[in-house]
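Below is one structure. I have some questions about it.
Just one protein chain is left out here, and the rest sit where they should.
Showing chain A:
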Amino acid sequence: MSPALFLLLVAGLAFIGWITGRARAARFTGTGANRPHSLPGYHGWYVALWALAPALLFLAVWGFVSPGLVDATVTATPQSAAIRLDPADLTAEVRALGTGALTTAFHPEVVPLVPVFQRVQTHYDVIGGVVALLLAFAGGAFAYTRVKPDFRARTRVEQLVMAALLGASLIAVLTTLGIVLSLLFESMRFFARVSPIEFLFGTLWSPQTGDSGTFGAVPLFWGTIFIGAIIAMIVAIPLGLMSAIYLTQYAAPATRRWMKPILEVLAGVPTVVYGYFAALTVAPAIRDFAAFVGIPGASSESALAAGLVMGVMIIPFVSSMADDSIAAVPQSMRDGSLAMGATTSETIRKVLVPAALPGVVGGVLLAVSRAIGETMIVVMAAGLAANLTANPFSSVTTVTTQIVQLLTGDQEFDSAKTLAAFALGLVLFIVTLLLNIVALRVVKKYREAYE
């Protein structure tokens, strides 16, 4: 009998629980103070959930535990004792053959073990399934006995729904926490080999295979800021702000209807597309232009190319945040200004934009945090040379580019070179986190001012 069948049986039991619980509750009568507390449907759900939840929990746990038990039993058989193989490799191969993941054996001597494995597996499946069925029945029966007129089934069901929702959100929170912890942990190992001072303030970045090499990350930080926070923002802030102003203040509703979605499509373009656009179209054009006007140090991978394209990518973020905050300025401000004899553009410059500024600033900060974490464009267009330069035509590298660089290819997992990626990731994470917190605060403050 397969686990799926047991699942079906448990579900069947829950369904029966729902029917019987509901039917029992439906017989309750009474009015006024004696009115049954909950509608029959809630009692039905109460019984069904009691049948379902313990059994499913058990099956989930069993799913983790039983493979170990199966493997242990298989290794303990006299046949396997005769085979000269590492027990872990042995069980892995037998399992692969037994479940059909592998069709031909690497080690023919393990083939006789496959039927043994299948027998043991079935054995444990049945044990697990039967226990689950018993749990389902017991839970359902327990809940059924509690179905009384004054039993608050509705409240209980509500609590369970809340618990499920809480669980769902906890998964996201815990995952984040896990990622942060692993970042921290690996960074610690890195900082045991390379001093944090050298890492944060050193200006020479030259990781070598193994533990040698220098890890001064300042050129990376500078490259990231140069591309993501300076060049990209010089493009994105004015264009985003102006398009938001046009869309909210000047565009006819019909124009706005088609233009806004198109602008938002920019945000949905996969970044790899921007990446090859930057690398194949923009970067060569910029190099040729630089050569034409005689700017020295022009390289075919330039900070300018990556920054410009990233700026274009960021426009929709800035514009939609600015759009929201300008739209949130009450119409009465606009009317007040127009009624004073101000023109539309005076009204925008002197009243709307100043009033919307905190929201716009928040949007820009969010955009910056996105830009510095952006990877694809810079990997493809910014280059790998860790230059500390303010020349936009030369090649610079960024934190994300280097992380990709450090982790691709064959690497020993615990060399300083590999661990440096985690330290870089940690810095990036902290900076984006801070930017996000500040941005959200600014935006929230601003919302409060008008609501």
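The rule is simple: a residue touches a chain if its C-beta (ideal position, glycine included) is under 8 Å from a C-beta of that chain, and two chains touch if they have at least 3 such contacts; residues count from 1.
As a convention for this text, contacts and distances are computed from a predicted model.
In the listed set "Menaquinol oxidoreductase", "Cytochrome ubiquinol oxidase subunit I", "Phosphate transport system ATP-binding protein" or "Ferredoxin-NADP reductase", the entry agreeing with the UniProt name of the missing subunit chain is "Phosphate transport system ATP-binding protein".
Check A:Pro78, A:Gly341 or A:Gly409 against the missing chain and you find that the one touching it is A:Gly341. Residue A:Met333 is the one among A:Ile295, A:Met333, A:Leu384 or A:Val438 that touches the chain missing from this view. For chain A, the residues touching the absent chain in the complete assembly are 252-253, 330, 332-343, 346, 350-351, 354-355, 449.
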